[in-house]
Every structure is written in C-alpha cells, then in structure tokens.
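All protein chains but one are shown at their positions in the complex.
To keep things simple, chains are lettered A, B and C as they appear, and every chain counts its residues starting from 1.
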Amino acid sequence: MASKIKVKVKLNGDVAEVKSLMLHPMETGSRKDPDLGATIPAHYITELTFLNNGQNVMTVHCSTAVSRDPYFSFSFSGAKAGDTLAVRWVDNLGETDSVETVLG
Amino acid sequence: MHLSRRIFLHGSVALAALWAVPRALLASAWPSKAFAASAASEAMTELFGTDQATPSSAISLTAPEIAENGAVVPVSVETTLQNVQSVSIVVEKNPRPLAISFEIPAGTLPEMACRIKMGETSQVTAVVKTDSGLFSASKEVKVTIGGCGG
Amino acid sequence: MKMRALCLLAAMALMAGQAPAASAQESPGEAEAAASVTAEAAADAISRAEAARRLAAEHRAEWLETAGLIEQARESAALGDYEKAMALAEEARQQGELAVAQAEREAEAWQRRVVR
Partner (left out) sequence: MSSAAHRIAAVCLAATLSLAARADPEQDREAFRAYFLKRFPDVPVEEYVNGIYAIDPEARAQWQDIEDFPPYEFAVEEGEALFGQPFANGRSYADCFDNGGVGVRQLYPRFDLQRGEVVTLELALNLCRIGNGEQPYPYEGDELVALSAYMAWTSRGQAIAVEIPDDPRALAAYEDGKRFYYSKRGQLNFACSDCHVTSAGAWVRADHLSASLGHPSHFPVYRSKLGKMISLHSRFYGCVRDVGAQPFDEQSEAYRNLEYFLTYMSNGLEVNGPGARK
C-alpha cells in the first residue's frame, strides 16, 4: 500500500524546511461512535522520526491532542540536494508508516 | 492545470535497516507518564523534573486569538535561545495538558509548527528546554462553540 | 442536540420580528387524554400521523423529527403504552400538518426573497 505520509521539502542554502502531513485518525479514546454509541478506542501516533541520510534530525512525541491527519513542520541545517529524508511514525497500536524523499 | 509537484515515494523495504539504529542514539523514549498527567504542573514535573520555567521573550509562540476550530488549532514556536534540546506544548485546560514534544538534535533549528486539539479556552504554553534551563512563553487561545461549520 | 440548540438560537436571532414556525409543543387533547387510550385509538393516531407525514414529504417539506416521532409512537404502542403512543403520534401529525401549511405558504412567499 502506498504510504499515507506526504513530505514537502524546500532547500534554502543548507537549510531544509520540512513540512509533512499524514493520514491518521488520532482517536482520543473518549469519543463515542455517533451511530453505535460505543466509545472508540484510542488510536494515535506516539512517535514520529525524521532521519536525513540516516541521521536523526527530529523526533516528535505526540499525545491524542495532536489533530487528526497530523501536520508538522520544522527546519534543519546541513542539508543538500540529493540527501534522503526518511520519515516514519509508530502509533499506540504498534502500526507504522514510513516514506523516503530525496531532497532536491 | 497546475498539478502539485509529486513527491516520489520509494518503497520502504530498504528503510528497515535504517530504523534498526539503536533507539538510544535517536532520542529519549515516549514520555508516557508526562502524557498521562491531568495537570500541567504534573506533566511538566514528569517531563523535566520541575514545573518551573522562566518566561522568555526570546520565544515566539504563534497561535490564534480565537480558534476557528478547536479540533485543528495551528500552533508554531520559534526561539532565538541557543542549544535547544526540546520544545513542548502544554494546553493547560486539556484533559491531558501535554500535547506534543519535539526532541531537537544539534543542527535542527528551533522552529516548528503543528496542529493541535483544544477542548476549551486555555492558556497555551511553549516550554523550551536548553542546556541552561527551562524557558516558556504563553498565550491564551479562545475556543468557541461552532455554528453549522464549513 | 448541540446543533438543535444552536439553530434555535439562530432562529431567534435571525427571525426576530417574524413569526416562527408554530411549535408543536401543545397538542390539544393531550392534557385530557384519559388513561384509557385504547390500542385502536393509538393505532389510528399513528396512521393519521403517517398520512400527514407522507403528505408533507410529497410537498418536499417534511420536518426532520416527524418520522422519528412516529417510530417512537409505534414502539410505545408495541409496549402497550398507548397513552404515550397517542401523544407522540399527535405531535407527529401536527408537525406534518404544519409542514404542509409551510409548503403552501411558501408556494408564493419564496418569490419575495429572490434577490433582484
């Protein structure tokens, strides 16, 4: 299955401006199903990692208070065209998704 | 017609090796106790060992005065403080105040943005941890009850 | 729930000075509906309510809660609570009639609102 993570990177000199968006329900665990009335179990990304050429450039720890279909942006220096930026998340149910982007 | 630049997606097979890097080299583990805390001070103490942070004008916290939608509140943090190790966002009135924590390795700039949920009007605080201590900036974000929406 | 409250507020705000759609709160006969409502009377009320609802639907004017009220009335009747079934059916019937009256009013009235 295709990754449900999108990454956009803008290079300004050696600074990479990273924006990423991913599909995830980010269920809080306190919401009720409008049809069934049952509580929907918590389901949320706990950790998101960005590696540039294998080197960690950002780790994000999330709670259920991060919005559905989460969006994050940040910048790091020391980037150059041709670098490979890898993004991966893991959620509280142990599911994961990842994607690689070549800077350029 | 303007189609967006398409990001080429490589298979994730080759990635497996990368993720095998020992976790200790990456960052600290997910702070479950801090995220479970129901009071802001408790979350701070769990995360940093203290709930005291020095207010700093070197931190710029951007968030709306009135959230258009409590489910999606854009928040961004930027700071001129040096040697930043982490940036956390605490929403005082949320049932679990610690919303998110960015672990920042050397070389990564202390500027980031995300979208968070807010249950009600609350003080939103950015807590910046540097090698010389904890600093903070706060802002009140009003959350209102929407109309028909959209 | 939240949305209903909102829309009622909005209705009051926007329609100040205009007569709102009549509320279906008071159902004549409900007060004196004796404890002796029969199964037949309840069934009759339900079928009258259903007829009123259908007529409103034909006018593309059915209200949101009418079908639900009829459903509740049927459930109450099935449980033997004919008094409650009757009250619910009466409310549904009135909604149906008010919706038809609304549609008949609007057959001409809508033209007054056209932006010219």
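Quick note on the criterion: a residue touches a chain if its C-beta (ideal position, glycine included) is under 8 Å from a C-beta of that chain, and two chains touch if they have at least 3 such contacts.
In this text the structure is predicted, and so the values were computed from the model without any measurement.
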Inset, instruction - Using the contact definition given at the top, list the shown chains touched by the missing chain. - result: A, B, C
Inset, instruction - Considering the whole complex rather than only what is displayed, give the residues of subunit C touching the chain that is not shown. - result: 3-4, 6-11, 13-15, 20-21, 24, 57, 60-67, 95, 102-103, 105-106, 109-111, 113-116
Legend entry - Residue numbers in subunit B that touch the chain omitted from display: 1-4, 64-69, 71-74, 115, 144-150
Legend entry - Residues of subunit A in contact with the chain not shown: 4, 6, 8, 19-21, 23, 25, 67-69, 71, 73
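As a convention for this text, only the chains that are shown with their structure count from here on.
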Legend entry - Averaged-CA centre spacing for the pair subunit B and subunit A, given as whole angstrom: 13
Inset, instruction - Return the distance between the CA-based centres of subunit B and subunit C, expressed in whole Å. - result: 50
Inset, instruction - Mind pulling the residue numbers of subunit A that touch at least two other chains? - result: none
Legend entry - Shared-contact residues (touching 2 or more other chains) in subunit C: none
Inset, instruction - Sort out for me which residues of subunit A touch subunit B in the complex. - result: 2-3, 6-8, 15, 26, 28, 30, 46-47, 49, 51, 54-68, 70-78, 86, 88, 98-102
Legend entry - Complex contact set, residues of subunit B against subunit A: 5, 7-10, 12, 14-15, 18-19, 21, 25-27, 30-31, 35, 71-73, 76, 91, 94-96, 98-105, 107-109, 111-118
